[in-house]
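Can you keep this structure in mind? I'll have questions shortly.
For this view, one protein chain was removed and the others were kept in their places.
In this document, chain identifiers A, B and C correspond to the written order of the chains, with residue numbering beginning at 1 in each.
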Amino acid sequence: MSSIFGNKIRVSIFGQSHGEKIGCVLDGLPAGEAVDLVALRQFLSRRAPGQAGTTARRETDEPHIVSGLLNGFTCGAPLCVLMDNADARPADYDALKDTPRPGHADYPAHVKYRGFEDIRGGGHFSGRLTAPFCAAGGILMQLLERRGVFIGAHLLSAGGVRDRALDPLFTDRETLLSLRLGFPVLDKAREAQMRALLEETRLEGDSVGGVVECAAIGLPAGLGEPMFGGIENRVAQAVFAIPAVKGLEFGEGFAASVLKGSENNDGYTARDGRPSLLSNHAGGVLGGLSDGAPLLFRAAFKPTPSIRRPQPSVSLSRMEEKTISVQGRHDPCVALRAVPCVEAAVALALADFLL
Amino acid sequence: MSSIFGNKIRVSIFGQSHGEKIGCVLDGLPAGEAVDLVALRQFLSRRAPGQAGTTARRETDEPHIVSGLLNGFTCGAPLCVLMDNADARPADYDALKDTPRPGHADYPAHVKYRGFEDIRGGGHFSGRLTAPFCAAGGILMQLLERRGVFIGAHLLSAGGVRDRALDPLFTDRETLLSLRLGFPVLDKAREAQMRALLEETRLEGDSVGGVVECAAIGLPAGLGEPMFGGIENRVAQAVFAIPAVKGLEFGEGFAASVLKGSENNDGYTARDGRPSLLSNHAGGVLGGLSDGAPLLFRAAFKPTPSIRRPQPSVSLSRMEEKTISVQGRHDPCVALRAVPCVEAAVALALADFLL
Amino acid sequence: MSSIFGNKIRVSIFGQSHGEKIGCVLDGLPAGEAVDLVALRQFLSRRAPGQAGTTARRETDEPHIVSGLLNGFTCGAPLCVLMDNADARPADYDALKDTPRPGHADYPAHVKYRGFEDIRGGGHFSGRLTAPFCAAGGILMQLLERRGVFIGAHLLSAGGVRDRALDPLFTDRETLLSLRLGFPVLDKAREAQMRALLEETRLEGDSVGGVVECAAIGLPAGLGEPMFGGIENRVAQAVFAIPAVKGLEFGEGFAASVLKGSENNDGYTARDGRPSLLSNHAGGVLGGLSDGAPLLFRAAFKPTPSIRRPQPSVSLSRMEEKTISVQGRHDPCVALRAVPCVEAAVALALADFLL
Partner (left out) sequence: MSSIFGNKIRVSIFGQSHGEKIGCVLDGLPAGEAVDLVALRQFLSRRAPGQAGTTARRETDEPHIVSGLLNGFTCGAPLCVLMDNADARPADYDALKDTPRPGHADYPAHVKYRGFEDIRGGGHFSGRLTAPFCAAGGILMQLLERRGVFIGAHLLSAGGVRDRALDPLFTDRETLLSLRLGFPVLDKAREAQMRALLEETRLEGDSVGGVVECAAIGLPAGLGEPMFGGIENRVAQAVFAIPAVKGLEFGEGFAASVLKGSENNDGYTARDGRPSLLSNHAGGVLGGLSDGAPLLFRAAFKPTPSIRRPQPSVSLSRMEEKTISVQGRHDPCVALRAVPCVEAAVALALADFLL
């Protein structure tokens, strides 16, 4: 199961941060689906480094589709997307091989792979792998949009600076689409404040955490499977694949734990000949099934673990304490570039139910 | 995937709240594992109704193992556990068939199954199904304990009344085991306060949410798989199968989103010839892999959706508004009985990695 | 994967020959499907012991559906079928524990399960488990027939006595249905001859092999998936789950290996506005996909391994040679009762593509 997700539509992701190529294979795609490469590139550019407030690593992230596509349409064969690792700088990591970086998978990966792991940039555990993750998700989002399902996310908070939350019952596609342009906040007034915090944090050699809020609209009621196959289960399995995610909550989420049933239950009214929800504390999911309201959830991101500030670690070879300062090019807040990753994760989860 | 979980060890759960039998099948269990039925009954009794502060429905939940066990040991064949639904009262639910209960899966299930769903008590979506869920988890916990892994959970909060949190670096097995006796709180002084709140809430015809905190100790570093197969992904997929779970966070979780990297990263020291963590903000998981610290997470439960208080709903047949008041025997706080369910979910998730 | 089959529709089979109960769980069945218990019992009676030429073990094989069914229709929840092992005689097998029976899984199971295996009657490896296998397949066959797909099989040969083969292009439903009544041969004149051979073989304390030919009609062209997900791959995975199957061939099968391309290729003609095959050497499958002709294949069964005749074996405890003579009640030709099992296997394989 490691790097493969899905039942009907299976996504297999491969590559390491500083390996030759990274990519993904989508197996089970229906034939006859247009893949808009311009839109895919735009989607990937939202994740790409080089934006304000992100790492200085340069990668074009150009998606190169080498199978599964014929004259712009899927042909039923597995679709493989390749991307080059152009700006790999393996030398940056040589010194770190003996000293696990706090907050990274270095140490458990060293135990698991018995020293054979690719430590360079975190190898397969790197945030770099969210590029093919987003390529897969971006393609699936195009298929979902053609079926009326739109996914959008924004940076609800970064280091404590908070954006406005989405209206739980909103169904306005324009709201979602507007988030795709520029800095991903609803309240554009917050952009400057967040940017300033990120820049300040970067200069301190530190990092901050954040929260991404994500919604999907256009889902018919009754999607999902009971128990382990619910929308929440599937979204969770996909979202926790994004590095640095440490929490996930649907609708009221943790806040529901201090509500009463009479406050938290979403009542029904009759509208257009069918039941319609009066509120959306459930985040659009009841018993694992979509209830007709927007799917709404938040993912918590820990601060980027790579920081210049000195931290306590150990030398694995000499098994003695050693201070480490992680050099290199790092995002002060991973949550910022993770916004499209969260959208991609939802696309992976929903594709199995909708295609 | 709906009601089947796992790769190497597969758990298949079946039954409806008011059907004839409920049960589970465990496929892939190693042979030669003792199953202690006394311990299993004790574990199931923690979930069973009839305790103070829970529903008055009477079920013995006696697990009846009809295959896979020979002379008390697993024999390599799939193990099937059956339980009777002795106190089923289908008549209680006849009136509800036309009026979906807010906060329940009734309406989306009605859409998905086109009227053929078993509405009685929520059918397959009922909390009743956590009985075979716990039977599967309880058996797996015995196998895990034999390998040095202990799982324990407590009611961190109920309706706002808060228990003490676990020390993130605790490794004391007795602490976990003590939670299995009596009311599941660390600070036994909170029991009376919580019970009072639950009783008061019940009398109001209302319910409250809660949070369950869970830990697993004894995990070696390096367990788990990258990306979709990480411990967080697997635990999430299993925990969200418990009805009423709306949030999940590992280690600092959402709190990490307002921390700095220098605060949130867990440094290492050298202890007993290997790296040891100085703190456990990560909840024991880095990059999906166990890092040697205790696995630590919290699950948020919404308030029991079944409440006596009148709520707005609709008549599905006439498609007009209709007030509903859910009668019957319901827990004022599902999180209380869910404590062993969360432990069971962890056992399901870890079994694939450890057996 | 051991005793679980399928992707969308998952069948999980449990039980041992002389355990308390045997059964199966079907997960993923669509809701609203009628299950005709009378028809299911009739189907199971074709596999049941007690017919002429079969073992004298008495089992009613009464299928008891304890979940997933409401008022005769599937309700979307997993459907569990239980069967009792009424005529289990564990004592028959005590002597065999130390001496593996040639041709049975006794010895490899002993190695795999390290002595914890349930040796009684072959445990989970017993032909007895084809009862829940057929229960699952029989239910799925009802769903497939409702969609126009009919499956039928006959005993093409037993111990060298050969029935007439099916016309590869037949589409006559009556032919298939007639096979369900009485002795499963097309040429009813062969019944007496086969019965005589079986009785003679039984009296000799020996057994004979056989071949089952099976067809499915009504399949639209284009079903199946490429490569590992082809109809042949899926049918093969299901058919080899029936004990004693040692060979499988589609269409010309092994005979195709001595044909020329110009002889073996199936040409097309235009009929009713679409391409129609002029012959069916391919057995209805090209590239793993159905081509519109009947699915047609043969499965080879080895002779029943349980024979009274003395055979060389070893004492596992003393590791010395020991002659064994298998007493008890055994079929002289497993292929006879396996006829409905092969049909059931096809239903399992096709259900994933058709439901």
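Worth a mention:
One rule holds for everything that comes next: a contact is a pair of C-beta atoms (placed from the backbone, for glycine too) under 8 Å apart; a residue touches a chain by one contact, two chains touch by 3 or more.
Computed from a prediction, not measured in an experiment: that's the story for all the values here.
Across C:H18, C:R47 or C:H124, the residue that sits in touch with the chain not pictured is C:H124.
Seen from chain A, the chain kept out of the figure touches residues 2-4, 10, 12-16, 19-23, 25, 27-28, 31-32, 66-68, 70, 73-80, 82, 109, 112-118, 123-124.
Although one chain is not displayed, chain C still touches it through residues 1-5, 7, 13, 100, 102-105, 107-112, 122, 124-125, 129, 157, 159-160, 201, 206-211, 220-230, 232-234, 236-238, 240-241, 243, 245-254, 256-270, 273-275, 278, 281-283, 286-292, 298, 300-307, 309, 311-314, 316, 319-321, 335. Of the residues in chain B, those that touch the hidden partner chain are 7-8, 28, 76-77, 225-226.
What we mean here is this: only the chains that are shown with their structure count from here on.
Chain A and chain B have CA centres that are 26 Å apart.
Each chain gets one centre point, the mean of its Cα atoms, and the points for chain B and chain C are 39 Å apart. Here the CA centre of chain A is 46 Å from the CA centre of chain C.
Looking at chain C, residues 28, 76-77 sit in touch with two or more other chains.
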